[in-house]
Structures are given as structure tokens and as C-alpha cells.
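All protein chains but one are shown at their positions in the complex.
Up next, chain A:
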């Protein structure tokens, strides 16, 4: 009798407390395309990670300024006396959605899984030799060599429950060819702030607040994540009041939406730059009328091409103000960025013509520019604008515009003389840009570096410096090397950066969602007025 009274009292108290906190706030959030899967290690792709971050958690998080923050790990440091071992202290008292405790074993299991054959995440952990649980709340990552920035690679690698995963045969990461269905594609068990209520791929995913979450309760308790592919319909759905927040707002709608009463647009820089790349080397270009030499290999030509690129005009006319012109292929939050490097020359057509004459191309030359037309914001329009600018110094460009699915094979095969591409820096460290875009392209079975060095730029001295970044354990030395590399890259004009993209989220008044530079907005950061 007594105990049932206390229970009733407890329920009453609990319910009044709930009423105080749980002003159930539903957010209806639309974007243009869906997550590819819910298997957290199958795809290394922004949309997929964005949804996963609400359900699963990573050891290390990242705030909107790009700084690392504790998440499932509360602290991390290199091991005393051994700079090839990272030690992570785990958060205690965390539970998975099914009630199981989160421990070091789950981390070991998840890291092994993320490094396994079909995982799209494994290249981020290539330097990890082994992961071991020291005790329930301490994990050691043994690296192949010193790896100062490794924790940066953990911000999108999610932790699964070992017991649950094993019970559901999830040891093997989802492999599309086999046809064997994987339980985790549509079912989840994370430690994150929201649990999965229902999922209809491509249509709607519903999430509800996880009462057992360790963090501070967010204002948003229910999420309806809706996919609306057509930009016009997406914006209409916001205007008609059926949606609260819209991602992927087309630039031409930003101004209109900001001027519409009852709605606002949050903009912020995205961690992604857009650049033009040229083919280096003495081989003549395959698309040019100059058949005895490669004009792009001449530094004077590259300088002339930069001098006719009017970045401000592109920003104002093509991008309608929604971009940040830049002089360095590196977004501002990324380690190694400086204002000095970011400066770019004012357009000077006269000087550019002189340079072209000096280089022996007074009459100009012809070349084909390969551009995607559905990947980056106004990608084709940017290329079209630049084609006109190059015409001023006699470079006659044929524009070859393709959907990204056809553009990418050219890029991967280095089968292009001149191209437009965008690049994000998920590690927020310059080494990421150097490894893929600047280092000499390696070939063969174990090719690792220079994978997207499409123009085949090669500078052995830089290569050595780039490789040293991966194993340097003194931060000051490392940062100096980064600065030195940028110096050369900028002077050599290895790439021709145009701008950093700007992200825009549109929402109804009374709701605020801050822009996340990796375009992975987090609904726990939404505030209501």
C-alpha cells in the first residue's frame, strides 16, 4: 500500500516536471536529398552523416566554429612517452537507445567495423594500427606513426552497440553488391539525442527525443525530416507553413525569402571552396590548338589567367552575393589559413595581355573547360563567366558542361586539361588539401596521395614536406611546414581558387537554426522564440 502511494506520488511529480520541460516542439525540416543509408559506416557522405548525428554519436564532435568538442569521449591526449598512441577517456553513464551501457568495448567494435572492407569510412582510419580497451572507460588507439591531428578524423565515425550489432549480424558493413539485407540500413540503436520512430527512404524520417540522453535537453523534441527534391516545391512548402526549416535554398530565392514577412534566412560560410585546375607537364594539351607545348605549364600564363579572373564580379553577378571570394584554396576555419594568403589580385587585363605576349601566346590559344552543372552552387554559370573573361586575353575556351556523374570520371582519370571542382576539408587541417590536391599523384595498388591532383602537378620538395605533416609530433614545427607549403602553392598557382561557398538555411520566424560549416545542421541547436 505504502509503496503504491509513493509510486503514484512519484508519477505525479514526474508528470508535472515533464510538463515543465517537455513543451513538445516539433521541427519539420526539409532538404533536397535523403541520407543514403542508416548503416553508420557504409557511406562517407554529408547527408548521411547529418541524419546519423541525430541518432548515433561520435567520440569527438565539432562546434559551428570548427573546434573539436567532447562527445562520447570527454578528453583525449597523446600517451605520455609514446606519441604514436592516442588515449581517449569515455563518458560514463551513457546508454544506448535499447538501454545497454556504453563502454570501451563498443568503441573497439565500432572502430574495427569502420576500418573493415566495405566501410566507406576506412580511409580516415588508415593510420590506425589497432584499438584496444584499457578499461571500461579508456580506449587506446595505436597509430602507425605520430599523428597529431588524428582526432579530427573521428568527427563522423559513429559508435554502435557491440551486443546489438552482433545480435543482428552487423559485423560486416553493408555491401551493396551482395544483396544481403543489413538490419542497420533501416534500424538503429545509437546513444544520440533522438531515437528513430519511422523511416521511409526518400520521403520522411521521424525522430523523437531520447529521454535517456546524457546531454542537456534540446528545445526540439520531435523531428520530421522530409525530402523535397524540387527547389520550387521546397520553398513553397516553407511559405505555405508546412515546413519550418529548409536546407539547400537556391541563391536566387535567398533575397526573396529574407524580404518575405514571417521568414528569415541564416547564411554562413561553408567549408568548401570552388576552384579551377590546369593540366601541368610538358605534354601538349589534347584540346588545344597549341600542339608543341603546354601553355598552362608556363607560370606567366597561369598568372595572366588569374589576373583576368574577376572574383568580385562572379560573387556579385553569378552568386548574387552568396559566396566569399578567396585567393587560397583553403576555407577560413581550416588550420593554415591566413588573411594574407587569402588576398587576391585585382583584375588587370592589360597586364595579363602583356604576360601572355611575354609567354609567347600573344594570339592566345584554344582549350576545353570541363565543368559539372549540378554539383556546386551555380557551377556551370561560374565557368561560363570565366570563359568570357579568358576571351579578353585570347584564350578561347570551349565549355564542356556535364552532370557530376559524368564529370567525375574525367576528374578521377585526370582526363581533362582544364576543369572546375569544389573541395571540402572535413579534417579542418590543411594537410587534407595537400594530400589529395597538391601531392604528386601516386599510381598503382597502394596509391594513397594525390588522388585528386587532376592536373598532375608535381614538386618532390613539397611532397616530402607534405608527408612529414602526417608524422610530425611538434605542433609548431608542423604549422610552420604548413605555412611554407602554402607559400609555394600560392606562388606556383597550382590551383586557381574562385570562392568559398556560402550556406543558406531558410526558416520561419520564431525558429533559429545556426549554419553549420559542413552543412550538417544539428536540430539540438535549434532555438525557439
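As a convention for this text, a contact is a pair of C-beta atoms (placed from the backbone, for glycine too) under 8 Å apart; a residue touches a chain by one contact, two chains touch by 3 or more; residues count from 1.
We take it that contacts and distances are computed from a predicted model.
A chain of the complex is left out here; the name its UniProt entry carries, from "2-hydroxy-acid oxidase", "ABC transporter permease", "Protein-methionine-sulfoxide reductase catalytic subunit MsrP" or "NADH dehydrogenase subunit D", is "ABC transporter permease". The missing chain, though absent from the display, is touched by one residue of A:227, A:265 or A:438; that residue is A:227. Although one chain is not drawn, the whole complex shows that of A:77, A:167 or A:203 it is A:203 that touches it. The hidden chain makes contact, of the residues A:77, A:343 or A:405, with A:405. Taking the complete complex into account, residues 33, 36-37, 42-45, 117-118, 120, 123-124, 174-179, 181, 185, 200-204, 226-230, 232-234, 236-237, 239-242, 374, 403-409, 412, 423-424, 426, 436, 443, 445-448, 451-452 of chain A touch the chain not shown.
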